[in-house]
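The other protein chains are all here in position, but one chain of the complex has been omitted.
This part shows subunit A:
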Amino acid sequence: MRRVLLALLLAGAASAEPRQSGFELMSPGTQAMQRDDSANPGMLWVEEGRALWDSTGCASCHGDVARMRGVAARYPAWDAASGGPTDLAGRIAQCQEARQHRTPFPRESAEALALAAVIGLQSRGMPISPPEDPRLAPALARGEALYRERRGQLDLSCAQCHDANAGRHLAGSPIPEAHPTGYPLYRLEWQGMGSLQRRLRNCMAGVRSEPYAYGAPEYAAIELFLMRRAAGMPLETPAVRP
């Protein structure tokens, strides 16, 4: 009995190994840029989003954007209309289409990123808390399968870099653990703001595979899995990454 308990304790200690945000791998300069709201370029999109929140009529239903506190930490969530998970950007687009009766901002447009950024900011510092919804189980399993599936001419899965080789280097750049804690984020390489889907597409092209189209259900499934994997880590939106 005692031996079983000891084994359980050891297993517990191993699984309690702290996860690491990509923030920890950045240079002190880039970390300072993210910490300081007056130097973080993502705040430009946040300000744009704040203006859009009022001008496009979000405020007439939802009130002040501060009331969206905690929302970004709970996505992707179940979406009855599509019968699957939807990410925050998808929910915003759906709200614009179904309730505001307007053409939603295209994915990855400056406006869509700005709205996602200002809503994300309201949850900054809050733990990522994906919904415990049994209807999401098939998509979660699909997301994990996609994460572990080898793809592209390089025949690499996400897990081979971000689980098996996290913390080591790929062409001089540290490989992060792939926790999507700060999206949408300002990436220095992009010289602009981008969503998790854009980042996933970068990795897919990097292993020389054909990325799914923007808004494809595969992205929502992968995001669902990654957010579950990052559950409890603090949200950093709008993060800065190299």
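Going forward, a residue touches a chain if its C-beta (ideal position, glycine included) is under 8 Å from a C-beta of that chain, and two chains touch if they have at least 3 such contacts; residues count from 1.
As a working rule, contacts and distances are computed from a predicted model.
K.L.:
Quick one: the chain not pictured, UniProt calls it what, "Transglutaminase-like putative cysteine protease", "ATP/GTP-binding protein", "ABC transporter permease" or "Thiosulfate oxidation carrier complex protein SoxZ"?
P.N.:
"Thiosulfate oxidation carrier complex protein SoxZ"
K.L.:
Among A:Met43, A:Cys58 or A:Cys161, exactly one should touch the missing chain; which is it?
P.N.:
The missing chain is touched by A:Met43.
K.L.:
Among A:Gly152, A:Gly192 or A:Pro217, which one touches the chain that has been omitted from the display?
P.N.:
That would be A:Gly192, which touches the missing chain.
K.L.:
Go through subunit A and note every residue touching the omitted chain.
P.N.:
Subunit A touches the missing chain through residues 38-39, 41, 43-45, 47-48, 188, 191-192.
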